[in-house]
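Note that one protein chain is taken out, while the other chains of the complex remain in position.
== chain A ==
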Amino acid sequence: MTAPLLDVRDLRTEFHTRAGVLRAVNGVSFTLARGEILGLVGESGSGKSVTGFSLLGLVDPPGRIAGGSISFEGQELVGLPPARLRELRGKRIAMIFQDPAATLNPVLTVGAQMALAVQAHGGGGDRAARDLAARSLARVGIPDAVTRLDAYPHEFSGGMRQRVAIAIALLHQPDLIVADEPTTALDVSIQAQILAEMKALARENGTALVWISHDLATVSSLADRVLVMYAGRIVESGPVAQVLRAPLHPYTRGLLDSLPAMGRPGEMLAQIPGSTPSLLSLPPGCPFAPRCPRADAACAQDPPVVGTEGRMALCHHPLT
């Protein structure tokens, strides 16, 4: 067995706020192989984005990585000097955000900013940079890539702008892309185009992908494995089809059953009562217990890991 590309152990990321310490990522562990697509799902506030930012060393004060390890090709990223992290970012590890405006500079042409990104990592002269940029745009399905290099971001539609952001992420053929809800703001027809392209890219280039989404259906159609996050923890993980067909954690079951696609039209959906807890001053024990149909006195204690590393859940009373 070869070593994984990414090995995350007991990652803890906290925010020190006036109201107290907020544990946004609370002991997260997972591995990712080369070329693998890993879905990270959960409802808003569960810690998905902070997990993604932590992987890239992009957590700013008042946030900080308070513990754990992120090993990328055997190199420890936690505690790495900012200059070294910057070098890795963009070149070996790239991030795509929900809002492409986070990546794109509105006053530079797409070609100019792509050339800057190429040259920031020593990518050769203007001519070579422009060629690389055009090829990257063409790869993500932008027609007339060479002419489009001279366009400004606002001259692209929302879907095309997100493609430009993806093309920038792909410039250096990174080994790992962390994509945070990249299609959430897009229409389904554009989303389907981008999902198809991302899947092909991961397959063809062996790029590993962490795909963050609140949408189980998107993840099920894209990812090889899935992590289900709740209140800062991975509560279940495994191969996508196994997790969706036979979830171990009552939260995963509840999420699936809440989907209109799983119900019968016009009939009541199975619903999870209550709402997600505040991550400030989370009491000990299972954070899902107050909403869980299987909870009992045991759930006041921290839940055990059941299953194996490849197919696990964090639960006192897993479904079987």
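By our rule, a contact is a pair of C-beta atoms (placed from the backbone, for glycine too) under 8 Å apart; a residue touches a chain by one contact, two chains touch by 3 or more; residues count from 1.
The working rule: contacts and distances are computed from a predicted model.
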UniProt protein name of the chain not shown, from "ABC transporter ATP-binding protein", "ABC transport system permease protein", "Sarcosine oxidase subunit alpha" or "FAD-dependent oxidoreductase": "ABC transporter ATP-binding protein"
Hidden partner chain, touching residue among A:Leu149, A:Ile272 or A:Ala289: A:Ile272
Contact residue for the chain not shown (choose from A:Ala128, A:Leu259 or A:Leu319): A:Leu259
Listed residues A:Arg34, A:His214 or A:Arg311, member touching the removed chain: A:His214
Which residue of A:Val78, A:Ile190 or A:Leu282 touches the chain not shown here: A:Ile190
Sites on chain A contacted by the missing partner chain, in the whole complex: 43-44, 106-107, 152, 154-155, 157, 159-160, 187-193, 195-196, 199, 214-218, 220-222, 239-242, 244-245, 254-263, 265-273, 275-276
